[in-house]
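Heads up, one of the protein chains got dropped from this complex, but the rest are sitting where they should.
By letter and in written order, the chains are A, B, C and D; residue numbering begins at 1 in each of them.
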Amino acid sequence: METLVYIALFSPFVGSLFAGLLFGNSPRKMFTGWVASALIFVTFVSSVTLAYHVATVGAIHVQMMDWISAGDLSIPFGFVIDQISVTMMVVVSLVSTIVHIYATGYMDHDKSYNRFFAYLSAFVFAMMILIMSDNFAGLFIGWEGVGVCSWLLVGFWYHKADRPFEENPSISPSWAANEAFIMNRVADLGMLVGIFLIYWNIGSLQYDVVFDAMPHLADGILVSIAIALFIGAMGKSAQFPLHTWLTDAMEGPTPVSALIHAATMVTAGVFLVIRANPLYSLEAVHGVSMFIASLGTFVAFYAATMALIARDIKRIVALSTLSQLGYMFAAAGLGAYWIALFHLAAHAFFKALLFLGAGNVMHAMDDELDIFKMGGLKNAMRGSYIYMGIASFALAGLPIMAGFYSKDAIIETAFNEGTYIIWGMLVITAGMTAFYSFRQVFFSFHGEKRYEALGFHPHDMYKYVLIAMAPLAALAISFGWFMGYYKDFIYGLNETVQYEMSHTTHHWAWLLGSIVIALALTGIFLAWKKYAGEGENAWKRDEKFEASFIYKLLENQYYVPKFYDQFIVQPYTIASAKFWEFDKKTVDGTVDDLGKACLNIGDTSRGMQNGNLSSYLNWMGVGAMIIVIIAVISSVIG
Amino acid sequence: MYETIAFYTFAISTTILFLITVMSKNVLYAMTALASGMVMISGFFFLLGADFLGVVQLIVYVGAVMALYGFAMMFFDATRDIKEKHQNPALVFLLGGLMALMFVVIFSAPIIGDNVQALYPIVEGVGNAQAVGMVLFTKYLVPFEVAALMLLVAMIAGIILAGKKMDYSLTTSEAADEEINVEEKLQADIEREKGEA
Amino acid sequence: MLEPVNISLESLNLVTLMPMLIAIGGGLLILCIDLFKDNIHKSFYVALTVLILLIDLMVTMGLNFGVEEKGFFQVLLIDGIAVLSQAIILVASMLFIPLALTSKRFHEYSYPEFFALFMFMIAGFQFMVSSDNLILIFIGLETASLSLYTLIAMHNRSNSFEAAVKYFTMGALAAGFFTMGSAILYGVSGSLELNQIATAISDRLNEPGIMILLLGGAGLLLTAFAFKLSLFPFHTWAPDVYEGASAPLAGYMSVVPKVAAFVVSMRIFEMFINLQIEWVQSMIIFLSVITMTLANLMALVQKDVKRMLAYSSISHAGFVMVAIALATDKSNTGVFLYYTLFMFTNLGAFTMLWVSRHKDRVHHERFDHPYEKFSGMIKIMPMGAVIMALFMLSLAGVPPFSIFWGKIYLMSATVDAGYLWLAVVMGLNSAIAAYYYLKLIVYMFLKEPTDAVKEEIVYYNVSKPLMVVLGFAVFVTVFSIFMVNPLIDYISTMLQASSFGI
Amino acid sequence: MDTILSILIFFPAIAGFVGFGITKGSAKIYGIAVATIELILALLLWMQFDTSNAGMQFTEKVALIADFGISYNVGVDGISLFIVVMAALITLLGIILLRPDTKNMKNMIISLLFLEMTMVGVFLTLDAIIFYLFWELSLVPMLYIVGAWGGKDRVYAAVKFFLYTFAGSLVMLVGLLAMAYLYHQANGVWSFSILDWYTLPLTEDQQFWLFLAFFAGFAIKVPMFPFHTWLPWAHGQAPTIGSVILAAVLLKMGTYGFVRFSLPILPDASVTFIPLIMALSLIMVIYTAMIAFAQKDMKQVIAYSSVSHMGIIMLGVFAMNAEGLGGSVFLMLSHGIVSGALFMLVGVIYERTGTKLMSEFGGLAAVMPIYATVFGLMLMASVGLPLTIGFVGEFLVLLGFYKISAIGTILAGSTIIIGSVYMLALFKKSFFGPVRHEKNLALKDLDKRELTALIPLVLIVVWLGVYPKPILGPIDNSAKHILTQMEAKAINPATKETIILSKKEAE
Partner (left out) sequence: MLEIGVNHYLILSGILFSIGFMGVLRRKNLLMLFFATEVMLNAVNIAFAAIGNYYGDLSGQMFAFFVIAVAASEVAVGLGLLIVLYKKYGSLDLDVISSMKG
């Protein structure tokens, strides 16, 4: 089994090296994509095998070699395959495989095709390290690794020029990439601090050691660790206020958005909280957990509001991702870790599907993103239409669909915990989710064929690509059915990951479910009403609404990016320039002034050397005089 | 009493004479005043029982040195009044005055120690010249010889510096590196002068 | 009647006079040879001088009996530092006199008297350092000085005359201060010999009103020696004299008269300091601090290398003067160590200037060695540039070149004496000084050559003997690290055999 | 091989001297040969090195000035070993990278070889005065390199560099002399041997002043705020090789000085001064990083980033635990490799275009993909990405310093944010976006010469990022050794408490 672990871990790496080192600089070679995909598939197969092994035999813990050891610190390259990591592995490798295959089609015209696969596989490798690592430092490797890959991939089309913020809120791919990287680094600092705290209080970074020792630590330290780690999670999972990068990251190619910014990397934060469940379920950090839940709820709601009016097809999906991440955090914060993890997996499937579908639309529309310019695509792109529909149903949480089980469980959990405000917000958000996801579907696939006026000739994606997407669709529909099995599976991990609804909640479950479903259906209906009409009923822009404050607020993402620009980026830039000025003028200037002062004194005192013997004699006389006077005075005084 | 009168007479006259020396605009006056002042100083030496020193003062200073100055004065044609630009006369007087004040302060202190033994005592009944000679040719023989050396140096220096050979510089560019023979040139000069005469 | 004196010849200890006699005899010999034969080439005189000085040196070194020796009615005092400083003086003289052997002719070397006066000057310095009698010190000083004035003037340019006159006049004033100071000491002690003065003063130290005399006398003497050592504000002659004098003589002046003056200062001022008259110590420290600082600052703005070196020599003198104030064994050792090492570097630096001395002022209307003259030298004469740079680095106190060792030894002495702040001041001054030495390096290495910089102009004066001297200076400057230990050993042995031992 | 250290030190100098006789054309290949031999010697030393021994090895001692306690005394431990190896490596690669048409190539090679001697000498010597000797001497070739081959203001920059460092080190010299004096007071003999000084007990007051004196010398070299302003000048004007060696090796002399002198000799003062060091280092980290962001010139960005990183190293040195100290030594190496490589890279583009202004570039990633890749990798190493060399040290330093001050660590940790801000901004401006100038389209990617110089660095960056153990092990040993010495020597109980030998004991 150990070999399998390494195979799972390193085959994406091999794929990356294959694509990058051998062909990184050469013209497009289709087979690089296929080789990379195949290698990811190997990972998937290994992951599934490992999952079976975990379910039947138990967790696996391997140590490859030492990494850093200094002082008392000893960090190995160690990997642990348990219920949590194996879930993630399966999800990640599955989505990755599909996205890889998808990308062979999607990217086939890009001249940096090979490079793309190098990055994409590297990302999977980093993600695998993140998931599989058995210590916080290893996690951090993956954490940063996915960050870099995200940077590379978001900025994949680096050659695009910057556009003004008003024209394009994400300015340019390279800008968005940098933003994502930097914002993540802010959070990483929090994570590092968490790691330091753990090390200095426990003396190890190994999960098992750390979690065993945690209950014996002082409350204050535990709270600090919990906060610090969560700050790390906030960045990667784009929680408020570190969320702006995620929507901007949509500048990257769509497969990237599907893989990284929907299914895998952004869930790393949730993964971290779940991984650290023994910590977050401690009584001492209850406050932090509640905060996590509240923040998650807030983000879920907050992102959903923005999605309501967004025009950019990828932004809508991204905002919905944000919103769903909020759900996951809400669950994790409330202690329902396995539900959060389950939703994570379900979300990965349907959101990847949604993104890939959106990618198909873009592909068809020559990278046009504005849904106002689409409409009535359903005939031209039937396959994508179906996939998008399935995914949206799943996202909206309609029965049978995966989203129904997982999301509903989260909402139920909120009710179960007695946090009714959270529950209420989540319910409302569920309604909004249904509305905006179907708004998007109807906008693009139903209604007037607005694209025709603009001269697009859409056609659907390659067949094989659509077929490759089928597993995702299947899982988007069916994944929820396995919730019971999954529960059994994950309950084998430990006590704290277990979560059961109380009897009362169970009793009310059908009612709660119906409320959510009702709201979702209302949302879908509203969307249908407004956007799906053709001819007479066709959607028209509502200028008045678009001029309203609410619309402006939402359109500008609550002015958060603007706030960052005005109050962080610009002051930073100005301060930097000022500091530079200060450095040159004052710090360096002082040194130069000292030098100049020396020269000036030299130049001035050179005046005594005027060449005239008479004044030399006078100087000598004055000197003698002074010496004698000092002599007389000091002898008189003392 | 006699000593007091003599002291003050000499003191006042030397002071005035030396003041003239340093203040006068006329070289001749200054030099005359200097010579007279030195004569007066020899008076102190006689007063202080240093007869031989007084004589030497008269001979060397008033005789030799002043003669030298006299020749120099003739060479420089300095009989006219000399104009000197004084940038800060006040400072000079201040310094001089302060210096004098300091010396007054310093020398008001009891300088003569009671316990100090004379190393080369003045023997009663021995003439000053004799005593001086005795010390000079025993204890101070070496300095005396060195003084002779110093005078030799001064002599050589005077001869070289005032010599005609200094008129032709091998150092500066005017005579650069042509292998000119200084002696020849000198000879030529002398002959030309003769011819002119 | 006086008793006739009976003096045994042995009690005169004639041998103590030998070194000076050799120098004087040498001078006279040269004068005599000149009388009999005209137009002997200068190389003959140079060789003769060097040989006589060599004998002199050997005799001097042989004088070391490990104890103080007095001769001629206690007028001559041959103790450790006398021998040591004579040795330095003689070695320096032997190193500097071959610089007369330039390929081009210069005025002063056409006089055999030049070499005679040079010998007399050395004799003067020798007398000055080997006596504790104020009269002999004074006479020796004047003999040497008068010769020196003449030697400077003999370079025969208007600048040289100006320099000589400036030096002379200020020297006369300083002589006045010296005599007045001696008079006061004589008044206080009734003696003119330093060891007896010291005894007398220590007897009278508690008398009321005596302090004013002591300090007044010390102040006047300090003025006189500050002039000789070119301490601020008595240094004003130095730059002009260095500029006016020929390079060998300027280099010579930066070492030999200073060593002599340091020895006498040591004898006089350390006497005061050892008598616990702290005023002298503070005054000297004060003078040395402003000297090194101001001289450094003024050197920064010089345009001429030789003038810059003049200021640098002033600054170095200020640096070493600290040692006199400290009056410890280590500091006294430091003085000699420093000057020995300084001698070789300065020999090299001034020789480089001398080698490049052109009769025409090609580069500047006033200066012979403006910085521009050296610009881009590395491109034209790499060897010359590297050599000059070595000397500059050594002067700046960059290890492992010679002066560094002197510098740390002196700074260490300062630290040992508890004057940490002073050591820091010394250090910072070295840093300031580095700027102007560096300036020359910058010109030589980092600038492009100007049109006027040509090999034949810069190597105008070069000749084999000069190159030998230069090579010697380079060798010592670079490998001084191996010389330092024997030097320290020798110097401290010598110091122990003098009034300052232990 | 007992004299291998002496060979290491003097071989380049002798070779440099012999180099005077080489013709101009063969100067470069001569330089490469000599530097290769030197590197092989250094590697040989590494192979012979006993990694289990934390103390000094291969020691040699010859009295030079016995009366004054100065001797030629060399030795190597885990801390100096790798810096020496790095110095040899960087010199070799720097010479390889030299353009064949560099003017006065021979002078350059000779200067570099002399510089190499001084660099190796500084790190290997165990005698304070000889240390000082090499320390000062290193300024001279550097002055020449910056001043003769540099940019427009090269002379100003070179002189500033020289004088600034020189001034500081003279104050340090006073400290060294005072130290020797105290040793003499206590033991009656003179000694400048550091190992002897380690055993000398000092009062807190003495330590305080000595620390300040040492600080003056080391802080300027590091360079610590506010003494850093020579560095942007020196880097900005220096030729590529000058910047590379300056950043990679010369700056390390300062931090090495702190490790070798200040810490073990003055443990109590070191602890006392932690707040000051921390304050200055934090200013260095944040303030200079912000200045780096404001730069327009690529090289200046990297120059200021060097200052910022040196701040992190300083924090590690004063972390008073093996994690921090070992980490900072490792960071010295990694910063040497990475900043060296970055300067080389900037040099590459400067050679091609004659400018270093970021505004002149843009879109280079498309034109020069290999170049961009290498640059990107070094950039990532510079911002401390895990699995690159840059992370290990930075992580350990921050980890170690956390014990001293949490707030300080968080502020210092902001380096991972603002470091990436300026680095990514640099990368975006020069490599991303459309190609701004037509002529840049014709730029050639890295050629063989440049690849030869850069690929070893790339490999090291990855190798040591993934498997730092071969280096970290000996460093850690020696770091612990130093801390043990400090703890033993400390007279103040508070100091002993601050120094953490092993966390298990501390608990």
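Quick note on the criterion: a contact is a pair of C-beta atoms (placed from the backbone, for glycine too) under 8 Å apart; a residue touches a chain by one contact, two chains touch by 3 or more.
Since the structure is predicted, the reported quantities are computational estimates derived from the model, not experimental observations.
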Visible chains in contact with the missing one: A, B, C
Residue of C:E69, C:D132 or C:D240 touching the missing chain in the full complex: C:D240
Candidate in contact with the missing chain, chosen from C:Y109, C:F125 or C:F168: C:F168
For subunit A, residues in touch with the removed chain: 606, 609-614, 617-618, 621
Hidden partner interface residues of subunit C, rising order: 134-135, 138-139, 142, 146, 149-150, 153, 158-159, 161-165, 168-169, 172-173, 175-176, 179-180, 182-184, 186-187, 190-192, 239-240, 243-244, 301-303, 307, 366
Positions on subunit B contacted by the hidden chain, ascending: 1, 3-4, 7, 11, 14-15, 18-19, 21-23, 27, 30-31, 34, 37-38, 41, 44-45, 48-50, 52-53, 56-57, 60-61, 64-65, 68-69, 72-73, 75-76, 78, 82, 84-86, 89, 91-93, 95-97, 99-100, 102-104, 106-108, 110-112, 116, 118-122, 131-132, 135-136, 139-140, 143, 147, 150-151, 153-155, 157-162, 166-167
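Quick note on the criterion: only the chains that are shown with their structure count from here on.
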Whole-Å gap between the CA centroids of subunit A and subunit C: 78
Centre distance in Å when subunit B and subunit D are each reduced to the mean of their C-alpha atoms: 68
Touching two or more other chains - residues of subunit B: 102, 105-106
Numbers and ranges of subunit D residues touching at least 2 other chains: 163
For the subunit C and subunit B complex, residues of the former touching the latter: 1-2, 5, 7, 17, 24, 31, 72-76, 104-108, 110-111, 113, 116-117, 120, 123-124, 127, 133, 135-136, 139-140, 142-143, 146-147, 149-150, 153-157, 160, 184, 187-191, 196, 200, 203-204, 207-210, 212-213, 216, 246, 359-361
Subunit B residues touching subunit C - in the complex, by the definition given at the top: 102, 105-106, 109-113, 115-119, 123, 125-126, 130-131, 134, 138-143, 146-147, 149-150, 152-154, 156-157, 160-161, 165-166, 169-173, 176-177, 182
Subunit D to subunit A touching residues, read off their complex: 160, 163-164, 225-226, 228-230, 233, 287-288, 290-291, 293-295, 321-323, 326-327, 330, 363, 365-366, 369-370, 373, 380, 383, 385-387, 391-392, 395-396, 398-400, 402-403, 406, 409-410, 413-414, 416-417, 420-421, 424-425, 428, 431-435, 466-469, 472-473, 475-476, 479-480, 502-504, 507
